[in-house]
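As you look at this complex, bear in mind that one protein chain is not there, while each of the others sits in place.
Right, subunit A next:
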Amino acid sequence: MENILEVKDLNISFDTYGGEVKAIRGVSFDLKKGETLAIVGESGSGKSVTTRAIARLIPSPPGRIKSGEILFEGKDLVKASEKQMQNIRGKDISTIFQDPMTSLNPTMKIGNQIMEGLIKHQKMPRGQAKKRTVELLELVGLPNASERVDQYPHQFSGGQRQRIVVAIALACNPKILIADEPTTALDVTIQAQILELMKDIQKKTDSSIIFITHDLGVVANVADRVAVMYAGKIVEIGTVDDIFYNPKHPYTWGLLGSMPTLDSNEEELVAIPGSPPDMLKPPKGDAFAPRNEFALEIDKVQEPPMFKVSDTHYAATWLLHEYAPDIEPPEAVKKRMKGFAKTGTIRTSEEGEKS
C-alpha cells in the first residue's frame, strides 16, 4: 500500500520563559492509505503535538518546527505557506478534537459550522451545501437532522456534539482524519457508537486515520498499527498484534500492565513508578530509564536507537541489542499475553455462549 503521509525526523520545540521545551525529539513514521494508526502515550508525551504539527496547527511562537519533514502526498507541509495550508486543512487533512464542548462555536448554528468547509473548499452553493449537511448529520446518526441543523451546540448532548464534530471533519471527504482523543470525554456506550461510526465511514471513504488516545482498549478496537510515544519520541511501533501480543519495550509492558483486565485478577496492577520527565531538561540517555526497572547501565548514557524486531515492528530499547541480557517481561504482562492468545475465554455470558 502506498504511503499517504511520511513524517521524517520531526523535531518541535516550544520556547517558554523556563527555556526550550523539546516536545518532539526526532519522530518518524508513515501512514498508509486506508489504515488507522493509533498513537498512545501519557499526557505530555507529544502525541497531540505531533498530529497538530501535521495540520500545522502549532502556534508559532512559542512553537517551532526545528527540523524534519512532513510529506503529504510527496509535498512537504513544513514548508507550505499559511495560504496553502488553509486549502489543505478541512479538505485533505481534518481534525476531530478532544473536547466536543469547546470545539464547536457556541454562537453559530451547527448547520452553518458544517457548511463552512463545503462552501469554502468545494465551492458548493448554499442550498446544495445545506442538503449535503443534512446528509452528513444523518450519516453520523443524528436523528431529525433536517430540523436540527438550525439548532445551536448547547441544544445537543455531549455524544451528539461529538457526532457533529465528526460530521464537520468528514464534510469534505478528507484523505487523512486526525482524531485527537475523540472519545475520551464520552461514556463507554457513546464511545462505542462513535468508534463504530468512524470505522464505518473509513470503510466507505477509504480515508486514513491517525487516532490519538491513552485508552489501550480503544486502540485494540480501532487500530491497524500502533505507535507508542514517550517523552517526545516513538519508543515502539508495530501492528496492533505486535504491540499487544509481543511488546518489546519496557514502557509498553508498563502500559499494558497498568490496565486491569475483566478476567478475575486479585494481584496488584503493575504501575509504572514515578512520573514523566521534565521536557525542559530531558534526561541524558534513555528518557524512560529512571522509571524503568529493566534499565541497563547504557540507558543512563546513551539513547537507544530503533531496533528492528520484524518488518513491521520496531522498538527503541537497548534490551534488543545482541549484547543485552535476556530479560523476560513482567509476570503480569506475560500472563496477559498468554491469556490474550487464546481469545474468547472468560467474558460476559453472551460471549461465552458464542465461543
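Everything below uses one rule, namely that a contact is a pair of C-beta atoms (placed from the backbone, for glycine too) under 8 Å apart; a residue touches a chain by one contact, two chains touch by 3 or more; residues count from 1.
Just so it is clear, contacts and distances are computed from a predicted model.
Enquirer: Looking at UniProt, which of "YeeE/YedE family protein", "Aminomethyltransferase", "Glutamyl-tRNA(Gln) amidotransferase subunit A" or "ABC transporter ATP-binding protein" names the chain that isn't shown?
Expert: Missing chain, UniProt protein name: "ABC transporter ATP-binding protein".
Enquirer: Kindly state which of the options A:Ile212, A:Leu256, A:Ala287 or A:Ala315 is in contact with the chain not pictured.
Expert: The single option touching the absent chain is A:Leu256.
Enquirer: In the full complex, which of A:Ile272, A:Leu296 or A:Leu319 touches the chain missing from this view?
Expert: The single option touching the absent chain is A:Ile272.
Enquirer: Which residue from A:Ile4, A:Ile24 or A:Val240 sits in contact with the chain not drawn here?
Expert: Touches the omitted chain: A:Val240.
Enquirer: If I consider the whole complex, including the chain that's not displayed, which of A:Val27, A:Ile201 or A:Val219 touches that chain?
Expert: Looking across A:Val27, A:Ile201 or A:Val219, the contact with the absent chain belongs to A:Val219.
Enquirer: Quickly run down the residues of subunit A that touch the omitted chain.
Expert: 42-43, 158, 187-192, 195-196, 214-221, 223, 240-241, 244-245, 254-262, 264-265, 268-273, 275, 340, 343-344, 346-351, 354
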